[in-house]
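Below you will find the structure I want to go over with you.
Removed from the display is one protein chain of the complex; every other protein chain stays in position.
Per-chain numbering from 1; labels A and B assigned in written order.
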Amino acid sequence: MKKYNNIADKLVKSSIANPERIYNYLLYISAAFFSVLIIFPFYFLFVVSITPQHGLAEVRYLPTGFQWENYIDTLEIVPLHQYILNSIIIATITTVFVLIVASLAGYVFGRFKFKGRGVLLVAFLIITYFPGTTYIIPLFRLFTGNISLFGLATPDLYGTPWPVVLPLAGITLPLATFILTVFYSRIPDGLEDAARIEGCTRIGALFRVIVPLSAPAVATVGILTFILVYNEFFFSFLLTDSSYNNWAPLVHGIQMYEVTTVRGSPYHLMAAGSILGLIPVTVLVFLGQKKIVSGLTAGALKE
Amino acid sequence: MENNIKRIGDVVKSVANQLGGRRVSRLYTRLMNRIEVLPDDKFAYLMLTPAFILMTIIAFWPITYTLQMSVREDHDIETVGEFVGLENYYKILTNDANLLAPFFDITQPFYSSLTVTIIITIGAVVLSMVLGFAQALILNETFKGQSVMRVIVILPWAVPIVIQGMIFRLMFTPGAGVGVEWLDFLGFANATSPLAYSRESTFIVILAEAWKHSAFVAIILLAGLQSINRELYKVADVAGASRWQRFKMITFPLIIPAIFVALIFRTIESMRIYGTVVAVSGCGDVTVLTCSVINEFSRHNYGTSSAVAVILALIIASIVAVYLTRFAQRGGISQ
């Protein structure tokens, strides 16, 4: 007891002598507090994911058992790996598509003066303000082949990746274009001129000089787009059916657990499935945390 | 990188050579030359064409189409009914439309949905702003483990909405979730089975939103904090300002623009919330406006559905307008 008093005594004395110290303690305490606050839902999900079904009722803060087979079993109820694969493919196609289209747009927005530049940029911006509800009905009808254009019915794309890829490309395009516009405009004119004198076309100069020199920005846009597409709910959910054979993404995979609750309430399997679904984005966050921060701030603060 | 691109180019070229022979590659060269001789403005329009075709299909055309449908009657068999002017809007606003019935007042479906949406927006935005601000302030300091904390802060942002919903659903499921005890502790009446009740479900949706989206607020505000000129703090130190005074007189006023940016983005996002609601509790318990739109849509009431969507867009636009004028009044507009 005396020992503790001593420590407390010292702490008080040193704190009075040096108020910075107290501030530092507070800093660490609050950093720890927020980290725990953020991590806890992940932790809980993980705990549930390794709990045997009979132990679910007792789960509070610590696991009541370790049943790693849950990760295998969960795939037997719902072939989640198929849905995850679909999502990864959809996100990859969208990312590549967005990078190309946004590079062309960012190139001219960032480096050319032309009539209507301002108006066109604003038109890009406005799109981000509209809720998905204003697009969903026409898009659903479009992708199910119910819209006729000049007397011809549009192709029925329902059950292909396109009903998800196209809207999500459209939604992520403004952010991608803005980030690339900012970065491409910073490449010195001389380099582009030099490339063109040496024999590049304007498009050649873009892909041989400007894009490679903006590689960090391009990677940022790539990571952001991939994560945004992988995470999306609204269009991914509403413009696909639930069959993985028809390119249904992760959303439907997770939602399948609600439909297929055949064996009681397999919460442990739902949790295991969710952990599997988190793996791709978690890897990306660890690889690209700095790029995510710079990309989001560049995009948001510019607008 | 440049070499890789060239290599890919070579591969494409050789594949093209094999597939279509010389003719294809000559056509390609001709096309590139044709593009190259365009004057700058025409070249710019050409380069923007893919982007604008996409935007037209995905956004511009659907908006006009939705507007058109919103002034047409709901029709059981035909997809597009008769032109009825603003009748759909009138019906919705006078509670004459048979919208999904939310919990507040079944006789006023639209206004109840709007209330739920606004409650969630206010709750989620306020909570995520406060939490995000605190996280940003912490991340702005230098301390051991800073980079670890930054990854932790970003993580929820990267979580798929459907999994975010699943996590909070599991946490508040009786018989598995730890959250049930918390609600009990907080004195919620229906704590034993919260997701079966609207009030508790709404609260949980707010928690889930705050958890996921404080990351975005933190990132934006952190950028704002880091753009503050460090010299200003030295000046304040020399003047003998305390930490709190420094915060009040330098930090806070200077990140007001960043706060507005975060606020606008967060509000827009929250007003159009859908996925979290569906994944946590379903539209039946927490009937936000988007739920009404989708519900009418699934009942093939395209007219009513479109009208609700347009009203929602207008409400969001007016909120953004209020923010922007407030922001302009504060003299904080930077551009």
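We take it that contacts are C-beta pairs under 8 Å (C-beta built on N, C-alpha and C of every residue); 3 or more make two chains touch, one makes a residue touch a chain.
As a working rule, contacts and distances are computed from a predicted model.
Colleague: Any idea which of "Succinate dehydrogenase subunit D", "Copper resistance protein CopC", "ABC-type D-xylose/L-arabinose transporter" or "Universal stress protein" UniProt assigns to the chain that's been left out?
Modeller: The missing chain's protein name, per its UniProt entry, is "ABC-type D-xylose/L-arabinose transporter".
Colleague: Kindly state which of the options A:213, A:248 or A:285 is in contact with the chain not pictured.
Modeller: Answer from the full complex: A:213 touches the omitted chain.
Colleague: One chain isn't shown here. Among A:9, A:58, A:198 or A:241, which residue touches it?
Modeller: Considering all chains, including the one not shown, the answer is A:198.
Colleague: Residue-wise, where is subunit B in contact with the chain that is not depicted?
Modeller: 1-2, 6, 33, 36-37, 39
Colleague: With the missing chain put back, which residues of subunit A would touch it? List them for me.
Modeller: 188, 190-191, 193-201, 204, 209, 212-213
Keep in mind that, in the parts below, only the chains that are shown with their structure count from here on.
Colleague: Any idea how many Å lie between the Cα centroids of subunit A and subunit B?
Modeller: 12
Colleague: Of all residues in subunit B, which touch subunit A in the complex?
Modeller: Per the touch definition, subunit B meets subunit A at residues 1-2, 5-6, 32-33, 35-36, 40-41, 43-45, 47-48, 50-52, 54-55, 57-59, 61-63, 65-66, 69, 79, 131, 134-135, 138, 141, 143, 145, 147-163, 166-168, 170-171, 173, 175-176, 178, 181, 211, 216, 219-220, 222-224, 243, 258, 261-262, 265, 268, 271-272, 274-276, 278-279, 289-290, 293-294, 297, 302, 305-306, 308-310, 312-313, 316-317, 320.
Colleague: What residues of subunit A sit close enough to touch subunit B in their complex?
Modeller: 23-24, 27-28, 30-31, 34-35, 37-39, 41-42, 44-45, 48, 56-57, 59-61, 100-102, 104-105, 107-109, 112-115, 117, 120, 123-124, 127-142, 146, 166-167, 169-171, 173, 177, 201-204, 207-209, 211-212, 215, 227, 230-234, 237-238, 250-251, 254-255, 257, 265, 267, 270-271, 274, 277-278, 281-282, 284-286, 289, 292-293, 296-297, 300-301, 303
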